[in-house]
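As structure tokens, the structure follows; a few thoughts come after it.
With one protein chain removed, the remaining protein chains of the complex are shown where they sit.
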Amino acid sequence: MRTPTLLGKVPGSVYAILFLLLLFRFGSARFLSVSNFLNILQQSSILAIVSIGSFLAILSHGIDLSLGAIVTFAGVVSALLMVQGYDVITACLIALTVSIAAGAVNGFLIAYTRVDPFIVTLGAMGTCEGLALVLAHGATIPASNATFKLLGGGSLLLVPLSALIALASYGLFGFLLKRTALGTHIYAVGGSEEAALLSGIQVRMLKILVYSVNGLLAGFAGLVLASRLGAANPSQGIGIEFDGIAAAVLGGASLAGGRGNVWGTFMGAVIIAILRNGLNMAGLPMALQMVIVGLIMVGVLTLDTLRRK
Amino acid sequence: MQQAANPPSTENGHVTPTEILRLEAITKQFPGVKALDNVDLDLRPSEVHVLLGENGAGKSTLMKVLAGVYPADGGRIVLNGQQVQMHSPRHAREHGISIIYQEFNLVPDLTVAQNIFLGREPRTAVGLVDRKALAAGAKKFLDFLNADIDVGAKIHSLGVAQQQLVEVAKALSLESRILIMDEPTATLSEPEIQRLFETIRNLQRSGVSIIYISHRLQEIRQIGDRVTVLRDGRAVGTRSVAETSLEVLIQMMVGRTVSQRRIRTRNTAGPREILRVESLSRGRTLRDISLAVREGEIVALAGLVGSGRTELARAIFGIDPVDSGTITLMGCTLPNPSPAACIRGGMGFLPENRKEDGLAQILPVKDNIVQASLRKLFPWGLLDHGLERATARKYIQDLSMACPSVFRVTRFLSGGTQQKVVLAKWLCPESRFLVFDEPTRGIDVGAKEEIHLLMNSLAEKGVGILMISSELPEILSLSDRVYVMREGAITKELITERTSQEEIIGFAAGGK
Partner (left out) sequence: MLGRILPRVSRLIALLILCGVLALLTPTFLTASNLINVVRQASLLSIIALGMTMTMLIKGIDLSVGSVLALTSCLAAKLLVAQNSIGEMVLGILFALALGAFLGALNGLAVTALKLHGFLVTFGMMQVARGLAYLYMHGTVIGGFRSEFTFLGAGRLLGIPTPIIVAAVVVLLTHFLLTNTTFGRSVYGIGANDSAARYSGLNLPRTTIIGYAFSGLTATLAGLLYIARLDTAEAQIGEAFNLQAIGAAAIGGTSFDGGVGSAWETVIGALIMSVLANGMNLLNISSLWQTFVTGAAIVVAVIIDRWIATRS
């Protein structure tokens, strides 16, 4: 029993979104405005991109706690390079490369040392966050390059560019997971690593690939975030990995691996973004939002455990 | 892939052209036990060759060697006249050998078609998965099997019988000529079993040979061409199914030439009942079970794998719940059986699986020995290390354990010694009723006898014992009474001294 389908094909998550929208309408008049919607789209696009990574890791029966740290890390690296005179493209490419490298190290350790992905990525979280701190000297680095700002702040026909990029990413990964053998293999590794091995699938290489792609996704999200904020701060991505996990689980993925689909994760990310935005708009203090979201997270994860029984 | 391209051997005369597979003198040793001892087996094309034997006879091990899961320690495998080595399961597959385990190797959230072609997906020119070819290919094999399964259905939505068909289709798609099926009917209903037999006959007609592992005697008559009986890791003989009676088969399965000295020379059962179970039920696993064990008595629980013996024991001990029925221990009815309550009531449980349930492998011996007696030995919650060490030493001595020090990490002890540690663990709280689930599994002959003698002396001191065993000689040697279980119910209660291995197996396998 996964995302329950009511009235035919409409998944439960759409109803959840509608419910939340109605709920928050009562909280604030401005909630249902166009400008707020665009706001939500922008905010959710970063989480959405990161959530793909969370989903991929969970799908392969792993987990990735380092995504938030890589988001931060990429932002800091790109901002630093631009401040030192590198052009936007080069700065971004270098930032993405190091992000992929970080992910690859995760993948390599997970595949070859049989240490739990939880611990490996926990350690990676510390190292990447630490590196970001060191590089930024603990301060905020401005990222005010106009071209760079387009990434996070630009829009195409009123639709934020970042949202389009997020949607495109989902389209791409949805396609890859459904239509390529590799996609099938990731499901297999998560669903039954035994069966995957027997079938000749290169499980180790696959894991390295998954975590490297995660690095890429988180790195990219980090660039978008830095662009939107116009600055890179060594703590701006922290914690987003848990939102990503919740988004994936809400969208039907199971922590046991092998289940779910990427569009469900998208819905999950949107729900969380709406949730956070709505709580914000309702004037609730940040702290209370933290409490509420924390409780909801535990609720969602309990749901997953119950679902699996 | 190394294939020794030897010319066919001429040592034993000639190579039979009607053989596709020959296993010669296969030997496999595990620490402490010889699982296979010079086993020979040959397989003809389009044959259903049954592999018959009791629990632990070596059937699964032999097939795992053939399927590349274990390397053989001795002997050779000759496939289509050429000697081959199976380096891995994938390697075996490439040779056209597929094995279907009881727990299938399918990915629950992928479709039937995806599972069949996992790792070998047909591609389009661009490199994407050719979904049409995938579906068509899967359908082709399913149609051949007359299986009415939607190729786009996810595995978890299928029933067990259908999943099995998918596994068969997978094997076909790998162009397997030899299909090994390990207890295929264990979880099937009667109509599904007939369906499976039809499928098997279908496969035979297309030239596939099947090695069919089972101990269900009735089925063997319906589906088998020849049968090879294994006993204690040795091949007793190969017969034609049609020309051999069940009695002979049973005799081959259990008959032993070694004289069976009965360890239990006198019945020391007292009048008091230590355990009484009434109408215990849980779904289809346990069906209205009633039994009793008296003090000083050794009662055996016989039956084949899957008959529910361990489930019964776990239910009595309170590890698993029950739907209905009562358990009375030493005259006190246990309303909410739990391990702690049972231990307090004087019961102990030596599980079947030492490593997973019996001992904490990474802890020292002394920790394991006292683990079930903490409340008894240390009522105030404070440990007395001197007492702990002395207690452990006492049991090491009493049970003659090959263990140099109480601090020794349990993992490093031999199987026999570990079993003694488990026994010590349950002697320590002075249990009056002990359940032994396969007490001598994986233990060498010398240690086996020691444990039997220990069990006997326990009974002579008034301890009541319920012994689950798959080794009939053990049951005959050690028990006073036997309850035979089959498919979750007790089919017969026998007095050990008046029964025989054949009779027990007969009730257990349903031959009668």
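Should a chain be cited, it is by its letter among A and B, assigned in written order, with residues numbered from 1 in that chain.
Just so it is clear, contacts are C-beta pairs under 8 Å (C-beta built on N, C-alpha and C of every residue); 3 or more make two chains touch, one makes a residue touch a chain.
Quick caveat: nothing in here was measured; it's all calculated off a predicted structure.
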Looking at B:A292, B:I319, B:L454 or B:A489, which makes contact with the chain not pictured? B:I319
Selected from A:M125, A:A181 or A:L223 as touching the chain missing from the view: A:M125
Consider the whole complex, including the chain that is not shown, and state which of B:L304, B:A372, B:I396 or B:A424 touches that chain. B:A372
Who touches the missing chain here, B:A340, B:L387, B:A402 or B:L453? B:A340
Pick from B:A136, B:A186, B:C332 or B:L383: which residue touches the chain that isn't shown? B:L383
Would you write out the residues of chain B that touch the absent chain, in ascending order? 317, 319, 338-340, 342-344, 349, 351, 356-363, 367, 370-372, 374-375, 378, 381-383, 385, 407, 425
List every residue of chain A that touches the chain not included in the displayed model. 109, 113-116, 118-120, 122-131, 133-134, 137-138, 242, 285-295, 297-298, 301-302, 305
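Note that only the chains that are shown with their structure count from here on.
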Touching chain B in the complex, chain A uses residues 179-181, 184-185, 187-188, 191-192, 194-196, 198-201, 258-259
Spell out the residues on chain B that touch chain A in their complex, using ranges where they run on. 89-90, 93, 105-110, 114-115, 118-121, 123, 127-129, 131
